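Please read the structure below before turning to the comments.
With one protein chain held back, the other chains of the complex are shown just where they sit.
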Amino acid sequence: MSRPHPIGAAVRDALTAQPTMSMFCTYQQDDLVARYGGDRMVRMPIAENAMLGMALGMALTGRRVLVSIARIAFLYSAFDQLVNQVTTWRYMSGGQFSVPLVVRGFSRGGEHLGAQHEHAPYGLLSRIPGLVVAVPGSPNSLAGLLRTALTHPDPVVVLESPLLFTPDWAELPEPEPSPAALPFGVAGLARAGADLTMVGIGNTVAACLRAADRLAGQGVDARVVDLRTAAPLDRDGVAAMVLPDRPVLLVDEEPRSGSVMTDLALHLVQTGAADPGRIDLLTGAPVPAPVSPTLLAPLLPDVDRIVDAALHSFAPDLRRKNP
Amino acid sequence: MSRPHPIGAAVRDALTAQPTMSMFCTYQQDDLVARYGGDRMVRMPIAENAMLGMALGMALTGRRVLVSIARIAFLYSAFDQLVNQVTTWRYMSGGQFSVPLVVRGFSRGGEHLGAQHEHAPYGLLSRIPGLVVAVPGSPNSLAGLLRTALTHPDPVVVLESPLLFTPDWAELPEPEPSPAALPFGVAGLARAGADLTMVGIGNTVAACLRAADRLAGQGVDARVVDLRTAAPLDRDGVAAMVLPDRPVLLVDEEPRSGSVMTDLALHLVQTGAADPGRIDLLTGAPVPAPVSPTLLAPLLPDVDRIVDAALHSFAPDLRRKNP
Amino acid sequence: MDLLSAYRAMLEIRLFEEGVLRLAGQGLVPGATHPYTGQEAVAVGVLAARRPDEWVVSFYRCHGHALAAGSPPEPLLREILGRDGGVCGGKSGSMHLADRANHLLGSTSIVAAQLPIAAGAAMSAKLDGAGRAVIVFCGDGALSAGGAYETLMIAAAQRLPLLVVCEDNGWQDRTASPLVRHLTPTELVRGLRLPHVEVDGNDVEAVHEAATGALAACRDGGGVGVLVAHTYLRHFHSQLGPRPPAEYRPAAERERWLARDPLTVAADRITADLTALRAEVAAGTDALIRRVVDAGGPAPATAATGITVTGDALIGAAR
Partner (left out) sequence: MDLLSAYRAMLEIRLFEEGVLRLAGQGLVPGATHPYTGQEAVAVGVLAARRPDEWVVSFYRCHGHALAAGSPPEPLLREILGRDGGVCGGKSGSMHLADRANHLLGSTSIVAAQLPIAAGAAMSAKLDGAGRAVIVFCGDGALSAGGAYETLMIAAAQRLPLLVVCEDNGWQDRTASPLVRHLTPTELVRGLRLPHVEVDGNDVEAVHEAATGALAACRDGGGVGVLVAHTYLRHFHSQLGPRPPAEYRPAAERERWLARDPLTVAADRITADLTALRAEVAAGTDALIRRVVDAGGPAPATAATGITVTGDALIGAAR
């Protein structure tokens, strides 16, 4: 029997442990209704703005809410509540209130749904003060970050790649030993390695790990770091994990401009953790997602391109090691 | 008689030149209604989402719309239309449609309205592919960028600092010789100087210019660059304008994390335009805006802090020049 | 409207959509498809009453609207399959069809987002002063969205020449609509005091008659109108990937509705023999599908073009 997806237990454990926790959804899950009652699994119309505002109102009055928004793309319909209400209430009230509220939804990956559905806007979301932006890169990381989110006293958005839910999810590279809770703002060492460091986030973690396997076949031993959360961004942790005097490749599906990776790269350079000449970024193109797979492919980094970037950008450095 | 604010002519000239241009507003301006008719100056209820969607529909059917959204803070209420509709329609349709649509509204500066009204999110907005984000730093720059926006075939958001509209607006440092149209994606040299380069955007342009005057009194001759637009970001233009081998100070009211300034700093370092050790950022704190002026002051860069950063961060470099 | 041509138009949509579902089952449709099967009488009846220079705005369930608006099937199917020569160059896929040449302004996959966009087009039409209306389609669930309400209220205040066609199929994905809203679409628009008409959405003649009247009122300055068409999805909400979703609707409800299929309703009124017509449409659809399945994808070099008119250099640095 194949193991059950670790997300299920993460959600159920929280609902069981916290009887005052509710879930908002447009699609009600029968098993959860059966277990926890329709009162706690609140079925909503297509009204994301009110959904998020209501979740805030519940959170302010002492209940935790998990907003299952289906897709992060629909969070834009609730953006005032996110930017102006959810993430400001505690501060504006002078600390009188906490906002234990979690939004989860599909980001993008392998679905080909087009520009209005395919969003993984962790860069954009990380610009909202006070918001934790979790970007799991593996099934265990998803469960681990969601577990932490569901006990966190402040608002959290979890961007869940559909790739973590395909029928073959269990075949994905899994850097986390277990689905146990993972801290926010702490990058993880996803793979040890001695020749170059690759840093990924979300979908690019698996891509980097697969690229590392391919590179190993060519005698290159790549270290892989998983950022896990875009905000807080673990700048110092990454700086401590990159291999000194070795190349660093930052890999991101989001466009480069003003991204978490440009921020990180600057930090690595300014702290001396990486050499400006030996740091490179491989990022998505700043283009709305087209539906045709033929068009989407060239816009995102993939395993081939990562291997290529690692081998070519850093050829002299790698040669230095493998004469 | 004091000169009229250059924004008036910029709006009127466009309305006169383009009879198919309309303006959407919650506050109807009597003088414009008198001149152009209530039909073109459409008065709207408090419904920003529909307002922006309607502007898109008009733009797609061959009319230009200037959406006077009052405050950029209210744009979050229309965010789905901005991110998923306005900026995707041309691409998704395979280029069948253009979207000549301009949103203008107050950003922040000197108003003390608090966390829900005080937003200048050019970093966040610049992460939306296809959107021009104009951030004028002076009255002429405002008129110049708005003029360009009003003939531009693609969507533009103009973030207008309330500081550009105070009764003393004419006393502001004015780097632009005239209110003529300014190109997008082209940073401007706001002040010549030979000792260090300061780069500003929006409100920090005036702050940098005032700091430069103070520094001049101390024998330091600062060059000031105005980014003018956050997207497109004129990385190469700035790289060409910074003084080689001299310190660079990037000054931004927005928080540092993933900002246009971290992006720019990385570019300057990676292109060799600036030395990693001689580039510094002075940015706003990642905190929602508090109302009390006593609390707001420490969160934003100001002239004192800019002068201070210039003198202290770069003391050795400046001493080198002024022995 | 000639009933025989209406039948043909509905049959073309039906077979097109069944073809798309077959292709989806073979993994040939990238993304999701939302079949229009069962609702054909709405698109065909309404759009037969539209003038060709009147804009149509749709949502993710747009294949039927596009075909009924006169958009040629081949570029549509190429688009839906992500092949070369798609009406939107492969960028829209199934859910966002747009065809300027046939005055299909576009379609959105964000529920209700099409409504304000259509209202804006109607504002243009009003300013044009040429007596044109704009037609927008939406589901019944969409009327719960704040943007739908805002649009209806503005359209009423501004007397926009907008016809909102609400396809009331009783469900919003796997949720029965009455579970999440205390008013039916008709009760809602009546409550908002909007001119409206309710119609059997499976009767193409009834739909056409109602739309003709509603559009005439729009064009004559009567302002926004709402046409509520009661109908039902023959298949299901949507399919993402090669397998159709599990059935979610009560069997009795399905049987009741499927017995009133719009094609049957129309065919029952037609005295002519339909055998040859059916064979012809089927053969045409099969040939179309073969042609498109054999086509390649669009040129990858076009992927990063067309984000802005002014040149994609402006969109910021790529890698």
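To keep things simple, chains are lettered A, B and C as they appear, and every chain counts its residues starting from 1.
Just so we're on the same page, a contact is a pair of C-beta atoms (placed from the backbone, for glycine too) under 8 Å apart; a residue touches a chain by one contact, two chains touch by 3 or more.
All values reported here derive from a predicted model rather than from experimental measurement.
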May I ask which residue of A:70, A:132 or A:187 touches the chain that does not appear here?
A:132
Out of A:25, A:56, A:158 or A:208, the sole contact with the unshown chain comes from A:56
Among listed residues C:101, C:130, C:157 or C:176, the absent chain is touched only by C:157
Which listed residue (A:4, A:95, A:167 or A:244) would be found touching the missing chain in the intact complex?
A:95
Hidden partner sits against chain A at residues 20, 22, 39-40, 42, 44-45, 47, 49-63, 65, 80-81, 84-85, 89-98, 126, 129-130, 132, 152-154, 184-185, 231-233, 235
Where does chain C touch the missing chain, residue by residue?
144-150, 153-154, 156-157, 179-183, 187-188, 190-193
What does the interface between chain B and the hidden chain look like in terms of residue numbers?
26-28, 43-47, 49-50, 73-74, 77, 111-117, 255-257, 281-283, 285-288, 290-299
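Simple rule for what comes next: only the chains that are shown with their structure count from here on.
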Could you find the chain whose CA centre sits the greatest distance from that of chain B?
C
Based on Cα centres, what is the most central chain?
A
Between chain A and chain B, tell me the centre distance in angstrom, where each centre is the average of that chain's C-alpha atoms.
30
Would you mind pulling out the distance in Å between where the CA atoms of chain A average out and where those of chain C do?
35
Whole-Å gap separating chain B and chain C, where each centre is the average of the chain's CA atoms
40
At least two other chains touched by the same residue of chain C: list those residues.
86, 90-92, 96, 108, 110, 146-147, 307, 315-317
Can you pull out the residues of chain B that are in contact with at least two other chains?
49, 80, 84-85, 91-92, 126, 129-130, 231, 233
